[in-house]
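All protein chains but one are shown at their positions in the complex.
A, B, C, D, E and F label the chains in the order they appear, each numbered from 1.
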Amino acid sequence: MKTFLLHSISAFVLSYLFFKYLDSGVPYNALTAVAVATSVLFMLWLSSLAYNRTYFRKLPKALNFLLYFLKELIVANLRVAYDILTPRYHMQPIVIALPLTVKTDLEITLLTGFITLTPGSLTIDLSSDRKFLYMHSLYLKNGDVEELKRSIKEGFERRLLELTR
Amino acid sequence: MILAILAGLLFAFAAPFLYRWLGKWLYVPMALLPLSIFVYLLTLAPAVLGGNPVSQVQAWTPSLNINLNFYLDGLSLLFALLITGFGTLIMVYAGGYLKGNPLLGRFYLYLTLFMTAMLGLVLSGNLLSVFVFWELTSISSYLLIGFGHEKESSRDAALQAFLVTGLGGLALMGGLILVGIAGETFSVSELLTRGDMVTSHSYYLPALVLVLVGAFTKSAQFPFHFWLPNAMAAPTPVSAYLHSATMVKAGVYLLARLTPVMGGTDYWQYTLLLVGGITTVLGALLAMQHTDLKAILAYTTISALGTLVTMTGIGTGPALQAMVVFLLAHALYKGTLFLVAGNVDHATGTRDLARLNRLGPVMRFTAIAASLAGLSMAGVLPFFGFIGKELVYEAALGASAFQWLLFAVVFFSGMVFVAVALAIGYHIFWRSKGEVTPIEHPDSALLYLPPVVLSFVGLTFGLLPGLLATPLLRRATEAMLGEEQVFELALWHGFNLVLGLSLLTMALGYLAYRFSGRLQQHASRFNRLYLFGPDNLYQLLLKGLITGATKLTATIQNGYLRSYITTIVLTLTGLLSLTLWRNGPTLDLADRVQQLQGIRLYEVVLLLLMISGLVFLFRTRSRLTSIAIMGIIGYSAALLFILFGAPDVAATQLLIETLTVVIFVLILHKLPPFRYLTHAGQRYLYILVSLAFGAMMTYVLLLAKQYPMDSKLKSYFGENSYVLGKGHNIVNVILVDFRAMDTMGEIVVLAVAAIGILALLKLRIQKGGKP
Amino acid sequence: MFENINYLLLREIVSSVLIMLGVAFMLIATIGLLRFPDFYIRMSAITKGATLGLTLILTGMGIYFNEADMLIKVLLIIGFTFITSPVSAHVIGRTAVRNKIPFWDRTNLDEFKDYLHKEHMARDHEKDGKE
Amino acid sequence: MELILPFLIGILFAASLYLILHRHFFKLILGLIIFGLANNLFVFVIGRLTRGGSAIIPQEDSVATEPFADPVPQALLLTAIVIGFGIQAFAIVLIKRVYQAFGTNDLDDMNSTDQIEEQEK
Amino acid sequence: MSIFSVTLIVAMAALSICLVLTAIRFALGPTLPDRITAFDLFVANVIGMVAIYTELTGNADFIDVAIILSLFGFLGSISFAYYLMKSTR
Amino acid sequence: MNHLLLLLPLLIPLYAAILCLFFWRYVKVQQYIAVLAQAGLLVSTFLLLLEVNTNGIATTQIGNWPAPFGITLAADLFSCLMVLTGSIVGMAIHLFSIKGLDRGRQTFGYYPILLLLQLGIGGVCLTGDLFNMFVWFELLLICCFVLIALGGTKPQLEGAIKYVTINLLASGFLLTGIGLVYGITGTLNLAELGLMARAPMTHPSMVTLAGMFFLVAFGTKAAIFPLFFWLPASYHTPPIAISSFIAGLLTKVGMYAMIRLFTLVFIQDKGLMLPLFTVLAGLTMVIGVLGAASQNDFRKILSFHIVSQIGYMLMGLAISTPLALAGSIYFIMHNVLVKTNLFLISGVVAHRHGTYALKKLGSVYLQHPFLSLLFFISAFSLAGIPPFSGFWGKFMLAKAGFEADYFGLVLTSLAVSLLTIFSMTKIWNEVFWKRKPETDPLLEVMTEADLRVNRLLHLPVVFLVVFILFIGVYAEPTVALAQRAAEQLLNSEMYINAVLKR
Partner (left out) sequence: MKTVILATAIRILIPIFLLFSVYTLFRGHNHPGGGFIGGLIGSIAFVFHTMTHGPHHTVDTFLKVNLYGYPRQPNQSRSLYLMRMMRVNVWRRRRQALHQDIRTHMVRIEPISIIATGLLLAASSGLPALLTQQPFMTAFWTDFYLPIIGRPGTPILFDIGVYLLVIGIVLKITFVMSEE
């Protein structure tokens, strides 16, 4: 994972340098840039000593996660937007204690980050034993707290874990 | 002559060191100094007496025409001999008078310094070096009067003398500068020939006023006479030397010196006559009121000084002759009498006339000196004082105006002198009534020798006037008059009116002496008059000055920052208004309304945001909110910078704003909540001030923008930033290359600020640390 | 066939659309900020709307400029925003709870009571210690 | 804007002075900061304002072509801002220390150093 | 005037309105965290404005400021939170 | 060589300060560095003076950018005299600080800041650029802030608040003024500005308007009436080594800037400026000296006298004849030396007796005759008693004033001078002559260590007195220099040509 991130960043930088300092005749646009970056990434992977097979296996999972996140983001945004633009409030705010499966700092941070980034939910604090995440949510479907928890655990947390472990 | 001055300075500053080495024998070298100068001057005397003034030039500050010119003519020789001759005796006398005083070294330092200064004063051939030495005499006199420095009265007297003579000194400086400007030179010898130029110049009158103030303060003329009696707090040698024989005559010397330059006009004459006359009478009157020996002597000195000034004021040949003769005579007998008073004081511990009786037998030599001097003072026949008095009477009668009034003045003074002479020369030593005053310290040779010598000199001059004194006095008079002069001194003029008047003086003087006790009883009635006297006036003035100054300072420097700031801002606003009102360009808004056209919505919003932020800032009581508003205002300003093409400035503004917020946050939590502190009235005032200030700044800016200029710098930087400076970002090229010096200064400022913050937070010196 | 496409126009159109979307989200978020009843709701609903809006605007801009430099900057800003905005929301939210900022009365706080109690106690204690 | 910004600046000056004249030392520091801002804007506005164009020569050119913003006020401003920051930071810390030492935030309480010592005698 | 520039001007106007609304929330408060949130949004708004202004002028240099703003806006929020945590009031 | 001499007054303190920062924890090392640097500075400024005196105005273009575009360093005689005086005083202060300042303060960057203060003085005096001058002024300002607050005692903090606030405002006005000047003329180079001021302009009154900002800004820094409030409020609060340095030098640097600008640039409306200066000079003298008369604290008296004497310097500018300006220049030098020295002496006294209050002090005359002599010389120099230094300045000003028909001003200055005498004798009477009211037996006996410290404390005082005597008793070279400097100031063409290489 770390190697991947590192490689991605270097690929990105190298592609930037490619367009910036090498007059290769390739016209610049986002797509060609991504193409160059990808090929650099691939070359890096090949030349990498610690080359392993999980390297690209995680790529689809990451894409999956990203797409899921974007979907959630837009859906939630629209939902909140609807609430804002309509005169009556539809929300039923609640604070829940979300039991955590994720353990490491990075995982917790990413999880809270994504939860918080989604409109309608806000993490307030991590319990001191790091087992629960207190989370403020705007929309509780049918008053079912467990359903809410599960949707997050099944949604963000599972996908995140797939990516990091 | 420069050598004499330098030697004087050298000896003066060597005195404290010599004292450690020589102890009580210090007086020997210190007396040898004036003696040798005296002798040196005598060697120059033949030339001077031959009518050829000696002149030496020593460059000092040629850029300002201030040079140490020495100019020795009859007048200066007379004074110089007086100073050194008298100085020798005083040095000896002081050795006896102050024996055992641990500060003797310093005393000699000051005394020698004074003598040198005095010498320099009379020898100077440059008006400004006259002034330099003049001030030096004031300082050394200050130090000498305050010699008994642990007594408050001594200190006050010293301060008073210094302030009064200092006032005169400053006036004199102004006056001398004006004389110099009028005469286009500071050289005395040149000025002596330019009298007409000076008196006809438009600066003559102010110059005269200033010079006279200088001379009158120094010579204790009314209304500046009051410091002299108080100065008697000084040790007796000082009183004798400075306050009778030499320093107080500096003023007279100056008048004499300037007679050819500034004299001869009505202003000159009447002022001198008026002031001199009043002083003569007043000094005599006051002398009669006192029983303290030194006070009596001081007041008679004032009276004598008044007479000298009067004589100078008359300005005729005989008057000036009388002046020099009387001056010399007075110096001789008054010096003696002061020393006598000192001896009496030293021996008995008191100077009160009433408590001193029958000292003659126990203090034989002192008594003889006293009697001789007394006779001279009274103007008795074979003494020099007699000649002086005769001449003065003649001069008064020969004046061109107010003859009888002037005569009455000098006559009255002469009468009092007789009485005083009787009191001192006879009363305390020889009168047979009363108990013998007990003696604490016996007379010693060092103490009685100087007065005896002096009194005999007085007698000798009287007996042999033509032989000894005439040539010198003649030249001195000529120096003042500026022309050749017949000068014959004789003891006996035959029986004439003046002799008769002289005898009358003595008779009346005797009566005054007999009834002095009764007179003094009545005198106490006049005490209330003193409330209006200059001494009291001085005290009131001083006190008033200090109270006034304190009140003023407490008002101006009141400790309230807000009033300071209000003043400063109002000053700026006022000055700007003044400039604009004088000939400022006027604002022409009509032409510029089209500038409003290009305005954009977001710009307006930004402005409104900033303004409403300010409004909110006034209202909020929360610190955090204030900080956040500051952030918003700052960010808006940054946005403004971006909108007008200054990304670097904007970025910096943003970073700084945020960092300021961070600093606020780090440092300013844990403070109490806001309170409103100013009350309504103040607030309205401050709103007014603030609005005026803001409006003025707006106006100035609008004005400045009315005349847009094309900056040469802008185009230069635009052309060369890349070509020569190798950078596309002109601002950055300016910062690191074109004007890197600014940035250098800027980062140093930052470094200092950081150190300052570190020190402020970490270093806490508690009270009781070293000052 | 690609020669006929006006790339600039295309970019402008894409950019316009993205920007308008972004601005719309921003505007909605801002209105929400004014409308919503309590701090937590505003916080959780709004700031994120702005994040999305901003992302859209920036993307639109990046596409319009179509330069390596610009792209890297745009990505940088988006990256920063995505990292920082949840963190700051979280931190501020947490601070708000500790500062006893009240919840909307319709908020269900059942699972949060213990935590609140503990935090407030600690906070009060801290305060006493300081005074 | 050339016509309106002077008014904004005047308002900033006035506001800063008004804040400074409050006796409260927190307001004093706020006032000083706004005063600095007003000064900076003054310097900025005094040059000719250019919308859009910055003082950066396009990367492909070697000479700046009009219209570009006058870089001189910008450079001066940058220096002034930074210096101002250093001084403000110091002033803020100073205020804090003053509060610690005096326990008051009323500037009027701080007038002891101007007091005249009583006369002896 | 192309559609694109109209878009940009409209966007700029909309963001200006956002700015005003944010300011209103800031003024209303009622609590300090509310103001901090408003401040946060204000920063985001300004970034947006800078971005659009960059397009409006075609001067790519302005966007640098937006990057810095995005970094430092965060620092601001964190500082305010820090203040709230530390201060007793 | 020319470049280097002109730069050394800046580079020496800068590099020494950097070195001191590297040796942050080693105060002893910092002391050595600082004193050595001061010695170097003294030598280099002296050499610069010689160079400028023989070869005329020296200039260098920083960064090799031609004159109105880059920043010019230019040294005429006036600037040379200023930096030389500054380095003399700096030397004395450094020597004094070694024993005269507590260890605590010395460990918190005292020496680097002192050195950077020197840098600031050098910068202000040598720069030929308006904005650059502002930057160096800010450096002076922040250094003073730090020094005044260094140690953080209550009075210090209180003084610092006022000092900081008022001086910040003044700096703001200065910046505004600079902005205005740039906005009107489009240049910042002093010589170029001088040139423009002499050419017919479309709106000369705008320049005068900008000049008012400078008048208030520098007037505040120089502490003229009615802008001086910060000075008496703060100068007596920090430890004496710090007070002496700031008190002696800083206001005069403000005065330097004022003289420089109002003889070179803001010369359009003499009909307004000269009467204004006359009034301000008179009021400054009078108010300052009255303030001093009201005080009963050694240092406060001296502080108020600073204000009063600034009036004399302004007087020269008001009269604006060669002699008057020479008087001002001479007066500045004299005042820097004397005032610093008086402060130092008050410090030596207080070091022994632990107070500055007149009523608690006394008996110094008996106990420390040598110190008394040193004080006497300095105090009566200040009071303008000949042949000490103050006299010459006063004389030049008075003569120039009379020649130019400024009777009122000259008479005021003479009267003020009398009050100065009064204050000095008051100190002498109370501190030196009076018997000390309560004597502490511990203070009577001096241990060997005390004596050594005492000798070290006397060293800088003697050092300064030597200079005071030199410029007083043998005034010719200094007066001649001041006159030549004044000529250079009034013949601005010399400066303009030297800088613009015309």
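Here is the rule we use: a residue touches a chain if its C-beta (ideal position, glycine included) is under 8 Å from a C-beta of that chain, and two chains touch if they have at least 3 such contacts.
Since the structure is predicted, the reported quantities are computational estimates derived from the model, not experimental observations.
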{"item": "Listed residues E:11, E:36, E:49 or E:65, member touching the removed chain", "value": "E:65"}
{"item": "Hidden-chain contact residue, picked from the options C:34, C:76 or C:109", "value": "C:76"}
{"item": "Of B:75, B:447, B:568 or B:651, the residue in touch with the unshown chain", "value": "B:651"}
{"item": "Chain not shown: contacting residue from B:239, B:437, B:711 or B:732", "value": "B:732"}
{"item": "Chain C residues that touch the omitted chain in the full complex", "value": "76, 79-80, 83-84, 87, 90-91, 94"}
{"item": "Absent chain, residues of chain F that touch it", "value": "3-4, 7, 11, 14-15, 17-18, 21-22, 24, 60-64"}
{"item": "On chain A, residues whose C-beta touches the chain left out of the figure", "value": "17, 20-21, 105-106, 108-109, 112-113, 123, 125-126, 130"}
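By definition in this document, only the chains that are shown with their structure count from here on.
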{"item": "Common touching chains of chain E and chain C", "value": "none"}
{"item": "Chains in simultaneous contact with chain B and chain E", "value": "D"}
{"item": "Smallest number of contact steps required from chain E to reach chain F", "value": "2"}
{"item": "Most remote chain, CA-based centroid, reference being chain F", "value": "A"}
{"item": "Chain occupying the most central position, where position means C-alpha average", "value": "F"}
{"item": "Chain separated most widely from chain C, comparing mean CA positions", "value": "B"}
{"item": "Interchain centroid distance [CA atoms averaged], chain A/chain C, Å", "value": "15"}
{"item": "Separation of mean Cα positions, chain D and chain B [Å, integer]", "value": "47"}
{"item": "Residue numbers of chain F (touch at least two other chains)", "value": "131, 135, 138, 142, 145-146, 149, 152, 154, 161-162, 165, 169, 176, 180, 182-183, 188, 232-233, 294-295"}
{"item": "Of all residues in chain D, the ones touching two or more other chains", "value": "20, 28, 38, 40, 42, 46-47, 51-54, 56, 72, 76, 79, 83, 86-87, 90, 94-95, 97, 107, 110, 112-114, 116, 119"}
{"item": "Pairs of chains, among all present, that meet the touch criterion", "value": "A-C, B-D, B-E, B-F, C-E, D-E, D-F"}
{"item": "Complex contact set, residues of chain E against chain B", "value": "12-13, 15-17, 19-20, 23, 26-27, 29, 32, 35-36, 39, 42-43, 46, 49-50, 53, 59, 61-62, 64-65, 68-69, 72-73, 75-76, 79-80, 82-84, 86-89"}
{"item": "Chain C residues touching chain E - in the complex, by the definition given at the top", "value": "12-13, 15-16, 19-20, 22-24, 26-27, 29-31, 33-34, 39, 42-43, 46-47, 50-51, 53-54, 57-58, 61, 64-65, 67, 69-70, 73-74, 76-77, 80-81, 84-85, 87-89, 91-96, 98-99, 101, 127, 130-131"}
{"item": "Parts of chain B lying in touch with chain F, wherever the complex brings them together", "value": "16, 59-64, 66, 106, 128, 131-132, 135-136, 138-139, 142, 146, 149-150, 152, 155, 158-159, 162-163, 166-167, 170-171, 173-174, 177-178, 180-181, 203, 206, 545-546, 548-550, 552-554, 556-557, 559, 561, 564-565, 567-569, 571-572, 575-576, 578-580, 582-585, 697, 700, 703-705, 707, 709-714, 716-717, 737-742, 745-746, 748-749, 751-753, 755-756, 758-760, 762-767, 769-771"}
